[in-house]
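Removed: one protein chain of the complex. Kept in place: all other protein chains.
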Amino acid sequence: MTVTANPPVRPRHGRPWTMVERNLMIYRHTWPVILAEIFEPLLYLLAFGLGIGALVGHVPGLRGDVPYPEFVAPALLATAAMNGAMNETTFNLYAKLTTDRTYESILTTPMSVRSVALGEVSWALLRGTLVSTAFLAVVSAFGLVHTPAALLVVPSALLIGFTFASTGLLVVTFLRSWQDFQLIQLVMLPMFLFATTFFPLNVYPRPIQVFIEALPLYHGIELTRAAFLGTTSAHLAVAVAYLALLGTAALTWAVHRLERTLRD
Amino acid sequence: MGTSAPAFRELGYWLFRYRRTWRGSIVISVANPLFFLTALGLGLGKLVDRDGALHGESYLRFILPGMLVAAVMQTAFLEAAGPVLQSVRQRGNYRAAAATPLSPEDILYGHLMFWALRAVQNAVLFTGVSVVFGAVDPARAPLLVPIALLVAVAFATPAAAWSVTVTRPSQISAVFRFAVLPLYMFSGTFFPVEQLPSWLRPLAWATPLWHGVDLGRAVALGTATPFRVLVHVGYLTAMAVAGLLVARRNYRRTLHV
């Protein structure tokens, strides 16, 4: 061990990428987890697409009738992107903040709170890309994909991932105990069920439609479904803007709050 | 069983812990059926009921018993698997209890009573919400509670028997994802098993959840025959007893070494 008093080689200070490297290193041991994440939406697709699809037939009112499996597949992808991102930045992050106290040691290095936050969000996005690409591949093997535009579901899943990873990061700064995860569940479950995942908006009376249209997942599903089915409309710009704005705002606020809790 | 009093002490421990979380759990037990019945029963039901695919039965009435039984199974598994794993760890509460006059069997029976109580709580609230929804005939609704209890015990005992030997939490989430969730979705819960490809149907008929779902549905819709009820109840009871026997052996082996 030699230590010099010379000015040290100026290290390149904490970039978010290092957080991703940490998580990648862990995934070398625990990669099967990602399989489970792909398995779950496929299971839903089988049950709802095929089982219930046979009861439902076609879904009316969507520019011609769409077979039910093709109606739910993109929605399941969107919700998988949402759940994957939220899990990463709420459940896993809360464990790192409380029981594991992972960040305490990281913050004794030149890494900033902002880099840590951006790193965790980037990691959630990387996982999301993997999951959505795999899901798309399986779904097209089932013969449910009819347009090359369907490739756009990957960036749209990424955008959903960004919005919900950032929102999760913000939410986690408000949690007081593990009990509070029940509250998150209480919001996430109805969002999953009602945001046009399993049936179109037009089954609702108008006042409820307005409420559904305010949900971020609704916009995520619209976007993914449009890409998957190769349809376009002016609304898609609104959806992109809504998700991007929500994600950016949540991320900014989350970094601000994390800075206060982690550097006390 | 003989030694019932010590088992009640173990039950007391779990009830004491439950004091901190019961409010949240009641909210969840009411909110879950509310969300599922509205979204699937009413929302998705609108699409399903267009062409009378279920022979005149509304989709809402069709899925209610399935969702109830599947939800009870899921809770039973989650409450038996995770907490047992936590409790049996070196610093867990099973270890503390095993150092007292409680026997491993007492610990098991006490915990099992807690799962049973939770299942009854869930089932009562679930059917209550369903009656309000008009998803089940109020006269038949109370019959769903003992059915739910039987399903919960049938799943909780094998889950506990296995979890007490598990070493890593990831094994539990793997079983949940790869065994419990598929059961949840393919045991006739959301659609009749007859929709499955013909080679898959016998598999579905063999699963314990299907027996619970079909029993619940036959009772709720008033189509039960004595033979059907006997087969289903027999299957689930056998599973509960077998689970209990293995669990007793595993608890003893793990806690008294």
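Note that the chains take the letters A and B in the order they are written out, and that residue 1 is the start of every chain.
Operating definition for what follows: contacts are C-beta pairs under 8 Å (C-beta built on N, C-alpha and C of every residue); 3 or more make two chains touch, one makes a residue touch a chain.
Here, contacts and distances are computed from a predicted model.
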Options "NAD(P)/FAD-dependent oxidoreductase", "ABC transporter", "Glycolate oxidase iron-sulfur subunit" or "Acetolactate synthase": UniProt name of the undisplayed chain: "ABC transporter"
Shown chains touched by the chain that is not drawn here: A
Contacting the left-out chain in the complete assembly, out of A:R22, A:H58, A:H235 or A:H256: A:R22
Listed residues A:I106, A:A157 or A:A254, member touching the removed chain: A:I106
Chain A residues that touch the omitted chain in the full complex: 1-3, 5, 8, 10-15, 18, 21-22, 25-26, 100-102, 104-112, 263-264
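In this text, only the chains that are shown with their structure count from here on.
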Whole-Å gap between the CA centroids of chain A and chain B: 30
Chain B partner contacts - residues on chain A that touch it in the complex: 30, 32-33, 36, 39-40, 43-44, 46-48, 50-52, 54-57, 59, 68, 179, 182-183, 185-186, 189-190, 193-194, 198-199, 203-204
Residues of chain B touching chain A in the complex: 20-21, 24-25, 27-28, 31-32, 35-36, 38-40, 43-44, 46-48, 50-51, 53-54, 59, 170, 173-174, 177-178, 181-182, 185-186, 190-191, 195-196
